[in-house]
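Inspection log for the structure reproduced underneath, given as structure tokens.
Every protein chain except one is present and positioned as in the full complex.
And now, chain A:
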Amino acid sequence: RGLLTRLNTPICIVCYLAAIVWFMGLAFEPFTLRTDMSENAMGSTMVLLRGASAVPRQGVRSSQKTGAVSTWLVKAMQSRGLEVFTQSFSRKLPFPDENKERYMVRGTNVYGILRAPRAPRTEALVISAPCSPGDSNNQAVGLLLALAQYFRNQVYWAKDIIFLVNEHDLMGTQAWLEAYHHTNITGMEYSPLQGRGGSIQAALSLELSSDVITSLDLILDGLNGQLPNLDLANLFYAFCQKLGVLCTIQGKLQRNDWDTAEGYTHAAQTMMLMVLKQACGRSWGDHGLFLRYHIEAASVRGINSFRHYKTDAATIGRLLEGMVRKLNNLLERLHQSYFFYLLPSLSRFVSIGCYMPAFGLLVVILLLRALDLWVHLGAPALAAVEGVTEAQQPSGPAVLTVLTPVVISHLTGVALYLLPVHLQEMAVEHFPVSETEAVVLTAVAIYTTGLALPHNTQRLLSGEGTEQGWKVLKLTALLYLAVLLGCTALINFSLGFVLAVTLVPITASMTPHMPKALSALVMVLLSPAFTILYCVFIYQELIEAPVSVSEGWMLFLSVISQGILDHALYGSLVYPLLALFIYPCWLMFWNILFWS
């Protein structure tokens, strides 16, 4: 037991450094595995791609109004022999979305079903292209129609293929998916679907913004950090290599020089971008919402980066045809390959067995500290074995002193979760700000108010705090944080890891006996809100668009508003997790710091 106490701090420091080194080492190529097709049904067949090159495409005229676009689409799909249906949906956002400039959203989804000629209608595949009026995804819609025409003439389809053109990107997809699966989790109003296929096995979303494409970017990150099966990424990569199309992930091309510093940095940057994107829990492409219904989906985005080598639409058509044919051959849903992975490049991946120990080392620090505290708390009782001791009542008052900060912290968390959206009208009346700014600034205000709160109330309610009191509180808070981070990491590893990296050092070492001013500064600098700020800056650095401090601050505010909107519209869990659990936990440690 004495060993545990003496070696505790050195072991904790070693574990933390080991965790960071392990994580950064994940991008190092010899530690990663080569991606390979794991699904038998997709590997063995060679598809001969005749391609849609012979069919001329027609771009959607962007000057047409909304209604005209959907009628035009209906006619175009019908003339290609599909069963066409439309769905209208509407939703009032909790506050205006300044990034996409919308508040009252009304739209129509148009989708056409290509029935499989010889098979029973039990399974379906979805190819979707988001298209809003004034948006620039015309090429994708054109490609969709061309593919529809080409597919219509083939006889080998075993699954129904649904060609979906959704309006208002994620909201249209959400409305369509909810209607398809007869659920209503986000409170959207939609008309029911008139026609259905079978259960959807896989989905692809296309975003082609210009005529000229030089590379295709694969987007895998979905809602709440969920990822599709790695086989889908492997499939895409295999076809890109076969057809000679340049493919990127996170917008970065692969490099072959893994043994140089630049090569390693490149892979590490790609992996960090994936971690940051996964941690923020939003769906980075339309495919992200399919994953919730256990439908493997990925988004393919065409990028024009002004290279010499250009890919024409015919090759992209053949790529998609190949992918859809391979998906057509599936006997059951993709499940052979990994669901949890990180990609430093398209041909290398890190599986959950490799990256979890990094997180495990961080949680071990919390557990070691908790064990140490338990031993210290139990020691006085064991020391007084001889003689009749006065029966202590440690449990009575100690529970009360622990309960007060816990309840107050959680009430502040509930306030942070509920008040910004509910109080926006009041804030707009009294201050000259727009609704979005009101919501975000209220959230920031409540966050900072929380810093002042526990400081005073603890003294008011429980009188003089004892030495034992803060230890019991710290023990509870450490275990609470460990369980919370563990559950988060199981569902969304990146979020759990990013939070652990900043929260674990301060929480493990926090005692009331440290210099107050310095530790308070460090605690605030490593609090969840600042973690988000750092992530914003690091993200901007990684996508090679560094921002100044003021721009970074504006981005940070827009990230908060997007987080709240994502939670209200699509059910993203990042904002409630941070407001209701992580922030109260951090407040408990803040309370320990100012324990007197």
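As a convention for this text, a contact is a pair of C-beta atoms (placed from the backbone, for glycine too) under 8 Å apart; a residue touches a chain by one contact, two chains touch by 3 or more; residues count from 1.
Simple rule for what comes next: contacts and distances are computed from a predicted model.
The listed choices are "tRNA (adenine(58)-N(1))-methyltransferase non-catalytic subunit TRM6", "Elongator complex protein 4", "Phosphatidylinositol glycan anchor biosynthesis class U protein-like" or "3-methyl-2-oxobutanoate dehydrogenase (2-methylpropanoyl-transferring)"; the UniProt protein name belonging to the chain that is not shown reads "Phosphatidylinositol glycan anchor biosynthesis class U protein-like".
Although one chain is not drawn, the whole complex shows that of A:335, A:422 or A:513 it is A:335 that touches it.
For the chain left out of this panel, the touching residue among A:75, A:294 or A:307 is A:294.
Per the touch definition above, the residue from A:331, A:483, A:521 or A:554 contacting the chain not shown is A:483. The chain not shown here is touched by just one of A:226, A:345 or A:572, and that residue is A:226. The omitted chain makes contact with chain A at the following residues, 226, 291-292, 294, 333, 335, 339-340, 367, 370-371, 374, 378, 381-382, 384-389, 391, 393, 395-396, 479, 482-483, 486-487, 490-491.
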